[in-house]
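One structure is given here, and the rest of the page talks about it.
Left out: one protein chain. Kept in place: all the others.
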């Protein structure tokens, strides 16, 4: 059976309810999430043996996180404990003409201040099929970037498939290094990369790609650049988002395996219940698709797009759907009927 | 004054709130509903003397049901008490690309296990104008089917107008009989039938109609088949639903009186607040329309369609609207204005 | 720095939640609002020194109102205390094909029964830049109309810019006078008027304008009529609303400065979270725009329209947005992205 | 079967939740209540044919009231419709050392402004066993006092048993008359009176009784005074309350039938979930007790005290308990056991 | 490490919030529980390897149960899937003079209708230290009783310590057998029994013990009777409850090891947040105490009593406390201080 390990930060998510603005909220809905963890949850829901490696504080809030991970059936044997605090992000959910807002309060978290000896990667990655990381971890702190590299190198050494979601976050990267000073070294070992042109612009350095989203050659240029930089790269993919409003998105996807470009049909997503984590849902769907449908790249891509669409209808960071539900969506079956 | 009697099961409805999935819910909204009861509520709201015949357990949950029925001004003089439990259905409300789900927990209910002497139909139907039943009751249990027939025959004997909503539920019909072994005998006495081609396919037996929804001749074929089977049939109607997503429906309707086909204008319904019970809202509107507008079948159909549309905007199974509100909708008056 | 004074009634707003009908509600969300107060809140959010003049009862409910005003940073040095009660309005929030409903319970309020000596206008309007009133105040009671005139005349005497939102409310005007007997005298002194043709039909008297909204000459006729009646008029503007459903509006605007007509691009607003107060958001945006962009009337109008659109996404009467957010919307920047 | 008619005002009750102060509340729990209506609900719960006579506005809020009354199985055939508004009271629920607060907003209500021809008392009181009124109605307005007298005189004429709860409210009686100018005439016809010494002090006039609650002779003096004033008086009773805190009461009762004094055992009531309506629960229990246990005055009193105690555990104005539950409490059966 | 297996039914618990009566509730809080499962949760919280054996339906509601068990860290490797429905119990939480009420809706559950081959007891009980069952399982159905016996016999054969909570439920035992026809055979193998005199009266047969709770010899009589019937019995214990009200309990305990009687100090428990599951908390504490403190029976008993007290402060069926919290309570440390 496939065993996937994902490495990253899990945060407490505090979101306003019913589209309230921050200043109107008297309660926050409390849940948990983080890019790499959300990928692990997707996989666990699809029946994959999914494991998450992170560090959380040894206090009651950390314990809540553990209970949540356990409920979601994500393996947590290699979670490290310690440090001062769990990272937090505040979310104000927009609607229509008003976008959602995130206020990060994740500095000084247990994960950001991890120690060199918190993780024994040879142990952690034993018997593992797939290792997943994202561009958020090296953006958090120098130690996080260092551990990320160590994990990636170990995975590479053990012949494990490595996937990366570029996930550029402009509000991070505050520890004195630019993304392009760190990321290329990390990407070298990756076999599957998810990313778009704007993200890559920052990640790869400014002379590599230009952030012109609309230009028809921008994606081919990006893909070529990535294949040039990453000797182990096999697949690169991009989530396509055409935004109508905060409540209405059109979602597609593109995948390139170095030989052929695959496109997925654009799907209408309205209303958007919660779009946070929809990129992670794409990533989780893609990993599942590649693991399950092997060389049928079109099907893998379609699964990722359908998973991404469904995520927009679910509150919280996670894509709480089954393989059957995603496949039913791929078939385009009517959702307006009540299943009874 | 018209007096309508409706016969069927009322259930406790436990639904997740704010589009949560079942596994996310820490509370369930508790309300009540059931196809035939929902029709009675519609009629009571329209000022008709509406009565409901059912059986509920003699416990605190049953008592809650009674209080709800009383609040809604539905007559409950002929409710039977006894049995083990109130049927339950769990509802997960979808959105956009994710459809709603119903999990039934209605087996062994007081209604399903009714006794032969629970209802004195001659007494119940005295001075009654209209009797309504649906295809759900004979699907529940053999006794329920038996009582349903007894009620229908009594109504027919007393010259009462009889309406039926075909309402096929694939998860019921578990007691050993197929719909087509039971329904034709029951339908024989009905004067008004609401149903679509897919439903009829199961109800009438496979050689009667083909479940080809898209074919332009499918409805005429169905209507001819129904008139052929049901000697007392006067009107047959169908709710037309074109599903864009779980949050967006297009609603129309069609009515055939044996001589002429009437069509209603398609209406956009978005967002869908709650679509459960929208078919019952159509049925309730149709009965009211036929009672009130007599031979103006177009107006009766338009009332049914407008009522059905409004139901989609209301939480819970019932169509809590007045005649004035439905008629205002029929006139196509702007709803974007705040009435103040 | 600009100092704006707004005069009117503030009410307790009791609204049903999650689109429930009144009869389904077991709780009411409690907030506060009123046309002229909502304008003051908009301005306070934009950083303008905004003050509100009203009368509230000297009881616990009145005290809640004071705390709310304080939170919103609206100056309340000239609030009068006394009388029997705070006006209330009940709001049932519609969706899709079902419009919202307001039930007023504002008769006999402290504001409606104000005394002649509750407000010292010379004192209140000292050092003030702008005075705002609306057609609601003179509709409430004879004393309110009288105080409104006194305020306007004092403002005129002191050379203060005066704006008026016509705001016709058919359920008010119950004290024996028709709008056209009262409004023209009040409008004489106004420099900026916001209103549409239907409103003006009632306000100006039936022989002045005809309520034919669709006719292409109706707005020019209205504007000419207003300029003819109001010797101090400089600008007249209208919010354009094209209603698709209770959940979907198309919003534009038009402004005429006596010389040139300015039009704003129509914007799609869907879903509508709460449309109450969207006209006040337009008015607040227009005042801010005229104060800040001076003779750039197009920009002032665009600001008003963008502000109005954003209001539809916010629960409650107030437009809780910043100048930056409105300006970002004017630039048409994508709202579907999460700001993080 | 006994048929009871109760006459008075029903109000919308808006209460803060979880002991919040008014200024902390963002929602109000909405329910309904009023002294005389609460008595009717008690009786309906005990299986008595209970009817309520009142006047409510013909708007959506009035309609909510009707649905609530219907749910509670209180007869409302003689409810009058019209007037401007439903009376409201705001409730802040205290705890421990902080008492509860009520802010009335009931002036100008439909009930307070009733017309002389709203009620046809001969019709209303036909076939009635018992008529109940309280000292609140004559305190509301002159017309209300006048209708109250008319109702009482009609009831007396028809030989109906008349009960009165003195219920002095200092914040009412604002229409120019003192209680002692109005109440004695009304009390003359009453057969059963519930009241305490402080209440009676105001009701009967200052020279009749002295408000010395502690003095051991105060109650006998009151009772003698009442028997002297009221020629039809048969029974007078008093709820005894020993207040420990807002969350802890000790409840007893005393009853005098002109011949003998009956005392009930003091019961501990803690915590107090909601004490509003507990006096009405006593009154409702007393009426039921006198109707059911006839000359067993001790049992009637014990029933009233037990009912009053139970009310303190129930949210809202009504005592939602059955005869079985009250009788179980009279037997002193353990409540700490879970009934399962 | 100790490994405990508990066998029984887990139900969906639907409880009213804020002490509402059933008829007032518009939502039910949804959680899960059942006597034997609650014991497993206690042990998991104490760090014991706790496993639960049950049967749940293969539908969405069953899946929720699985997620909950996983969150609570209870092993579920031997859960069987199938059958029609998850048992439900409705809970109305009382206060003060009003007791809590349970309405069972657990008939026809997956557990009650288990098959003979659902559980392979030799497999399940391999390497197990302790097996726990209660008097509820043999009360549910004949098959359940049969499986219970099989489990017990297997455990006995394997030399596993067996504990039983007598847990008499009068509303069960509906399948045609009396407790005393079934229980003695099952109890024969038990090493530890928790029970009180009233329970034992029914369980053991009427001539064995008399249900005279107050008599000072009743417990010794019970204990002697149990030791006489159960050849493997080592310890018998009883939770002592002195009920002041639904909100106030006094909790103690007694333990007899065949040689010596141990008593625990009575503790005041007020207010009671939720008393359901408090007996299971005692049982879970007792098992933990006996496993951890070995022959220090006084300490084991004190742990059980402290655990039971703490449970009363926690919403839901489970005793969500740690060993440290229970031991702190045993030391009688002040709880009024905020730990910060």
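As written, the chains take the letters A, B, C, D and E, and residue 1 is the first residue of each chain.
The working rule: a contact is a pair of C-beta atoms (placed from the backbone, for glycine too) under 8 Å apart; a residue touches a chain by one contact, two chains touch by 3 or more.
Here the structure is a predicted model, which means the values were calculated and not measured.
Touching the missing chain, out of A:9, A:92, A:165 or A:302, is residue A:92. Touching the omitted chain from chain D are residues 18-21, 23-24, 89, 94-102, 104, 169, 171, 241, 243-249, 271-272, 275-276.
Mapped onto chain C, the footprint of the missing chain covers residues 67-68, 70-73.
Although one chain is not shown, part of chain A still touches it, namely residues 14, 17, 22-23, 25-31, 59-61, 63-64, 67, 84-86, 88, 90, 92, 101, 103, 105, 107-108.
The working rule: only the chains that are shown with their structure count from here on.
Looking at chain A and chain B, the chains that touch each of them are C, E. Between chain B and chain C the centroid-to-centroid distance comes to 45 Å (mean Cα coordinates, whole Å). The distance from the centre of chain A to the centre of chain D, with each centre set as the mean of the Cα atoms, comes to 63 Å.
In chain C, the residues touching two or more other chains are 17-18, 23, 26, 101, 271-272. Here the touching chains pair up as A-B, A-C, A-E, B-C, B-D, B-E, C-D, D-E.
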